[in-house]
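Removed: one protein chain of the complex. Kept in place: all other protein chains.
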Amino acid sequence: SGGSTADASDGTMTVTFANYNESVPFFQVIHTTLDGLDPASKGVDVTWFDNKGDASTMLQNVQQMIVEQPNAMVLYPVSSATDGVSKLIADSGIPCVALNIDASACSFLNIDNAALGDESATIVGEIAKQRGWDASNTTVLIGQNAAAGEGVNAAVHHFYSTVADVLGFEAVAPDAISATTTTIGTNGIQFDGGSTLQPSFEAVQGLIASIPADRNIILYTVNNDSTNGALRALEDAGRGGADKLLIAGLGGDETGLASLKNDPRWVAEGDIFVSYWGEYAVAMAQALADGVKPPADVTPLPQLVMNKEQLATYHPDGTTAVAKLPPLNEDNRFLGDTGFLKAMGNVEGVE
Amino acid sequence: MTESSIRPTRRVRLPRLSSQLLVLGGFLVVVVGVFASMSANFLSTANVLNILSISAVIGLVSLGQVLPLISGGFDLSVSGVVPLAGVLFALLTNAGLGLVPALVVVLAAGGVVGLVNGLLITRARINPLIATLGTLSVVGGLALVISNGLQIPFTNPDVGALTSRGLFGVNNQVWLFVGLAIVVHIVLSYTSYGRRIYAVGGNVEAARLAGIRVNSVTSSVYVLCSMLAALAGVVLASQLLTGSGTAGINTNLQSITAVILGGAALTGGVGGVPGTVLGVLILGALSNGMALTHVPSFYQTIATGLVLLAAVGLSQIRRRLR
Amino acid sequence: MTESSIRPTRRVRLPRLSSQLLVLGGFLVVVVGVFASMSANFLSTANVLNILSISAVIGLVSLGQVLPLISGGFDLSVSGVVPLAGVLFALLTNAGLGLVPALVVVLAAGGVVGLVNGLLITRARINPLIATLGTLSVVGGLALVISNGLQIPFTNPDVGALTSRGLFGVNNQVWLFVGLAIVVHIVLSYTSYGRRIYAVGGNVEAARLAGIRVNSVTSSVYVLCSMLAALAGVVLASQLLTGSGTAGINTNLQSITAVILGGAALTGGVGGVPGTVLGVLILGALSNGMALTHVPSFYQTIATGLVLLAAVGLSQIRRRLR
Partner (left out) sequence: MDPTPVLSVDGVTKRYGENVVLDGITFSLAAGERTALLGENGAGKSTLAKIIAGSTRPDDGGIAVDGRGVRFTVPRDALAAGVSFIPQELVYVPALTVAENISLGAPPSRFGFTSPSAMIRAARKYADIAGFDLPLDTPMADISLAQRQLVEIAKAVTRQARILILDEPTAALESEDSARLHELLGRLSASGVAVILISHRLEEVFATCDTVHVLRNGALVRSSRTADLTPSQAIADMLGHEQSSTAKVDRCPSDAPPRLEVRGLRRTQAPILDDVDLVVREGEIVGLYGLRGSGADTLAETLGGLHPDAVGRIAVAGATMNRLRNPRQSWRAGIAYVPADRKSQGLVLIDSIRRNFTLPDLRRVSRAGWILRRRERAVAQNLYTRVRVRARSIDQTVGELSGGNQQKVLVGNRLLADAPVLVLHEPSRGVDVGAREEIHDILRGLADGGTAQLVVTSDIEEAVLLCDRLLIVHRGRIVDDIAFPTRADQARALEAAGGIQ
């Protein structure tokens, strides 16, 4: 599934793209979806690198991307250990997009994790409140990826803070929850699922006995792999009853959308259209190569926390493929001016 | 103990084995005691079943791993076989193959990996570390390639039954583990094949001169080890209801740790199932207990290291005092 | 007892060493040749410098790792020491400590970890696998705890200079690696201390009877190994301009692979710097070349495994043909 060889001489544009870790599905879909959209036919040759979740591999990839002298590059950095690679990129003068995690030499393209957490918490919180869940009978289980840093974990920390507010728990500020926090007041437990299926399964299976059997549970994690692992453990322990469990997903991937559609417990999905991140990143790379300067510090990616009703609007066939991606806003409108996004023709309001 | 006075010669060997097992058993009791005093839930039926059902996967891998370790090698490639088996099982059953035929194919695939390991080690004379590290890369990569790096949820609704509660409310995989532990123990302790494995590990040259087919014995332990890892992969996938190319990638060091904790040595010739089972349980109780008492993950890592050192250190001291 | 009785036997030893180095060197040439024919960029100055500057980190760790391996053990804890050193270095320099004092403190901290390893292995008689796996857990957990799981960017602008281009446009860390490779080689081959390490690894009982302070020698190699890992951690952090609790967590298996590829054995007593350097370069060229020629990531994993097996397999065949 490698990209074709970059060659700028025939008028096509070359972009090198270093992904976070291709053996993890969350990141893998960025690659496969963009491949499926056939960027080469839209005048952009994308060459893929895999950071393998390892900072030294990222360093090596950045060095090599520079050797290839593309028109622009996209970097999905590993953690925020990016100062070193930023220096290399800045020295090379090649325009660069940093995806999801910032790198100082690059323009930042990102979702707003905090907002995702807040919005998801509002939806789930309201449903829980209607059911009569409150501080006396509810435990909120949030799953972080401790080693990934605050950028990623902001979603779950904000989620807890907001849901506590809605359900009248003891108030907790998002930044009062850190990587080493486990027990949050009397109503919250944070576990470390490492963003992946099996470790989440094991972490939750380990702690499940510490949640009294009659408690209602609200589950939210940094991504749906983690949520699914946790859910499997809850079900294994007989704690998966529809009247006792509410879930908000994060990712908008196939399982998340399917669950939102079919699973009564799964009441919200933070759709970040992650499959299409590659498309936006390449569009932004093209804009940068054309000399455009992004208007905001962070160029927003589309995001939308859906409830069950909204699902059909955006994903009519229940797959990650969208009818139309949400419209652009003032901070990312410049992406719509690129030939690439126009050629794609799948963003509302961009022709 | 009256037995031993009747047959005095028996005395010599048994206490030597059991002294280490005693220390380990004592250690397990202490670990359990500490967590039980910290959390009333720790010894609840539900939680004990959790510990057992989680330990079954790593236990199955360890039952395999004990064989190469006794024979004087070890197998790092189980970390590739476990996810490969899970992915393969998901793909095959999703393609409509029945559970049993799919299981047979997956076990056979595991056997092939083991055979390759065995041939690399006995024929190409590549040392077990490099040989199994190499096949780990290949097999782990294969698992990702055939799953295209994605999670594969099972479409066959019967898969979950494989690891559901069975007899006495205990999960099926726990019974599977118990059964296989007994089988492997019997093979190691009461058959000539088991004897040969110990002899090969104890002194490979002496075993060769004693007319033992050293290469066959060595190859066979890797085949069995990989097949048990494949079985563990199927169990894990059916627990997760998903075939995942990254599920189980730490099982190699975990299983080697459990087996060595249980009294095996990297130099070969010693070790066994009872110790291994204790090792698996200690690690399982520890990780469960820390999760249950909400120890932050970074501290869990530190504590696991310290407990490991303490457990092995103690059994060493006990051994030297003899 | 004339010259002639010594001369012919001389033939036996030299070719044995160099035959393996030749195979490895040949293998490196083949790897380089293949990639050079696939991509014109591969042999460009910039890319060669890239290979070298990336290899320097794993090279430094491997220079440490070769010592415990020759002495008959190995050190898994380097994967904890590398990130710990990076985090510590970042915290210390950010707190205003000068680069050199900070480096000294970090190296000392590395030395302490090594000493703990050494004592666990020699005094508590815990086998190196478990001992260093235990300290890996503890030290790796510590790195995450003191950084609170966060990345720590350097505030001191001079840090980057540590790994910038130096003499002949080659990065400083490459020179550091070359210099230390020479030093370690001399120590191993031309000092009594070096010969003692081989003796301990070759047969610890013989070494003890020959009056060698076996425990001191063993402890010392772990201290040196950890110090070199700490140095590698500082280099990596200064390349990344960030102290990260997860940077370098694969360095243990990578370095053991490089050293064993270079002719060492897990049983101890053999191995050396020239082979290790070749091993590091083969792995570095391979990973760079595959990324450069856009081999998809999963296939890279598979190919790495195959190449590893081929390289070791070939040098085994060569050895057996002798």
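A, B and C label the chains in the order they appear, each numbered from 1.
Simple rule for what comes next: contacts are C-beta pairs under 8 Å (C-beta built on N, C-alpha and C of every residue); 3 or more make two chains touch, one makes a residue touch a chain.
Remember, it's a predicted structure, so these values are computed and weren't measured experimentally.
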Item to check | Displayed chains contacted by the hidden chain, counting the whole assembly | outcome: B, C
Next on the checklist: So one chain is hidden, and I want to know which residue out of C:212, C:230, C:277 or C:312 touches that hidden chain in the complete assembly.
Outcome noted: C:212
Checklist entry - What residue numbers in chain C mark contact with the hidden partner chain? => result 1, 5-6, 9-10, 12-13, 16, 189-193, 195-196, 198-199, 202-203, 205-213, 269-270
Item to check | Hidden partner chain, residues of chain B it touches | outcome: 8-10, 12-13, 190-193, 195-196, 198-199, 202-203, 205-213, 269-270
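Operating definition for what follows: only the chains that are shown with their structure count from here on.
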Item to check | Set of chain B residues in contact with two or more other chains | outcome: 144, 149, 298-299
Next on the checklist: By the touch rule stated above, which residues of chain A touch at least two different other chains?
Outcome noted: 1, 22-23, 146, 179-180
Checklist entry - Considering the complex alone, what residue numbers of chain A touch chain B? => result 1, 22-25, 28-29, 32, 146, 179-183, 189, 191-192, 196-198, 201-203, 205-210, 225, 228-229, 232, 236-238, 255
Item to check | Residues on chain C engaged by chain B in the complex (per definition of touch) | outcome: 120, 124-127, 129-131, 133-142, 144-145, 149, 253, 256-257, 260-261, 265-266, 298-302, 304-306, 308-309, 312-313, 316-317, 320
Checklist outcome for this item: Listed in rising order, chain B residues that touch chain A in their complex are 39, 41-42, 44, 46-47, 50, 53-54, 144, 148-151, 153, 236, 239-242, 244-248, 287-299
